[in-house]
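Would you mind keeping the following structure in view while I ask a few things?
Entry: chain A
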Amino acid sequence: MKLEGKKRVWAEYQKEIPDDHFFYVRSCIRQTFFAGSEQTFLKIMRDDLGKDIYEDPRHTTCTGIGYHGDVVPFETIQTVVARHFALATEAGYKNIAISCVTSFGIYTEILETWKHFPETLEKTRENLFRATGRVFDLPVSISHASDIIYKFRDEIARKAKYNLVDVRSGKPLKVVEHIGCHYAKMFPKHGIGGAEFPHVLVGMIESWGGDVIDYPERRHCCGFGFRQYLVQANRGYSLSASRKKFESMEPYRPDFIVANCPGCAMFMDRWQYTLKELDGITYGSNETGIPTLTYEEMAGLILGYDPWEMGMQYHNVQSLGLLKKMGITADPAKRFLTKDGSRLPEPANLLNS
Partner candidate 1 sequence: MSTVTKHVVVAGGGVAGMEAAGALAELGHRVTLIEKEQKPGGHLKQWHALFPDRRPADDVRKYLSRRIDNRNIKLFTGISVEKVRKQGHDLHIELSDGSALTADAAIIATGFDLFDARRKEEYGYGIYDNVITSAGLEDMFNAGRITTADGRTPSRIGLVHCVGSRDEKVDNNHCSKVCCVTAVKQAIEVRQKLPSCEVFCFYMDMRMYGPYYEELYRESQEVHNVNYIRGKVSEASVNINNRLVVKVEDTLAGRPLRMELDMLVLMVGMEMSQAGTRLAEASALGRGINRFLETGDHHYGNNLGHVKGLFYAGTCTAPMNITDTISHARAAVTETVRYLTTR
Partner candidate 2 sequence: MSSDLFVIPFNIGLYFILVYSVVRSTIWFRQLSRSDKLRLQRGFFGMPFMQSLKEIFMESLLHRKIFMRNPVLGYMHMSLAFGWFLLIVFGTIEADFFGEKHLNPPSHAIFFRYFNPDHGAAGLPKVFGFWMDLLLAFILSGLLLAMIKRFIPGLMGMKKTTKHTWTDRIALLSLWMIFPARLLAESLTSGAHGSGSFLTGNLGAQLASFLPVAELAPWFWWLYSLSLGTFFILLPVSRYFHIPVELLLIFMRNSGIRTGDKPSSLTEVQTHACSSCGVCISICQMSYAAGINDIQSAYFVKGLRNGKDIAAITANCLMCGRCEEVCPVGIELGPMRMIERRQGEREFKPMRFIDGYGLNGKKAPVEKDPTQSYGYLVRNEPVKADVIFFAGCMTHLTPSVIIAMKKIMDSAGVRYHFMDENGGVCCGRPLMLAGRDREARELINYNSDIIWRSGAGILVTSCPICYKIFNESYYLDTRVMHHSEFINHLIEEGSLRLGYLHRKVVYHDPCELGRGSGIYDEPREVISYVADLQPATQEGSMSLCCGGSLGNLTLSSGKRALIAADAAKILTSSAPDELITACPLCKKTLGQATETKVADIAELVAAALPGPKGRARVRTKKTLVRVHDNG
């Protein structure tokens, strides 16, 4: 592997990420499954990086899942996204920060469409105005939230309380990074590092002391594939895609997986349990499962956030071993207790618990 080669590719795929003043749009899946992650992101932005990031409670789903699931027409989704732009315009924001990779792909696709087919933009303006009476300006920049963390990765590294390092051996942790397909595969120039060798998570991991695993199925889809997952009978396709990835990364003995897409993080976490049930195989060292983190959680751990406060206990694969390896003391007994000591519901069938 020649790092210069990768650096050259990375240098070709750099994009402008604004410094401050973001309009944040949340992700359906992330706020459902990893609600703590979005909260962590906002906290990092506001408290650690001192940025202005605004979210409007009136913003809705982008309807991307419906769009990819063939139930929401393109005209509709354009109008929904236009409404978000209108909210940003109304709040005086020109930089959009997007939590979800599906949404990021949708926003990018729509902006590209409007660029190449201006009549669709006009039609959308008309549709939005007729439906809501709102008008909007086109945003100046579209960033995925991971782009923003990527941009400030070195600043975070300077404030780091922990590193991606095995505290006992001093060796870097081995990290599998997974990029959501819609982040760069559709429009490589909109993703940091392009589609083949994305740099967005690699940059974070390397800045924070970890080693990235470049395994053969690195580019492969996690298996979400809307139509595959949304129809229960088709989920076997989804599951087999995830298994392909696990089998491919397994020989490298990864310490954890990190994804920038909420769907990917969810699938690569949950499917490990399903595969254990169906195939009888548990991946990861000592067959304990491979912890799957969101990049917000990874950044939060670096900055010393309480893993239980970030909601990491609600992952199917528990990360106690990982935390210990990083030297983070987190009391397992407090995983399912609220701050005031009352019990939280405890999920069944946890791996590595």
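Basis for inclusion: all candidates are chains of the complex that A comes from, given by their letters.
Throughout what follows, a contact is a pair of C-beta atoms (placed from the backbone, for glycine too) under 8 Å apart; a residue touches a chain by one contact, two chains touch by 3 or more; residues count from 1.
Computed from a predicted structure; not experimentally measured.
Undergrad: Please find, within this complex, the candidate from 1 or 2 that touches chain A.
TA: 1
Undergrad: Can you list the chain A residues touching candidate 1 in their complex?
TA: 1-2, 4-6, 8-9, 194-197, 214-219, 248, 251-252
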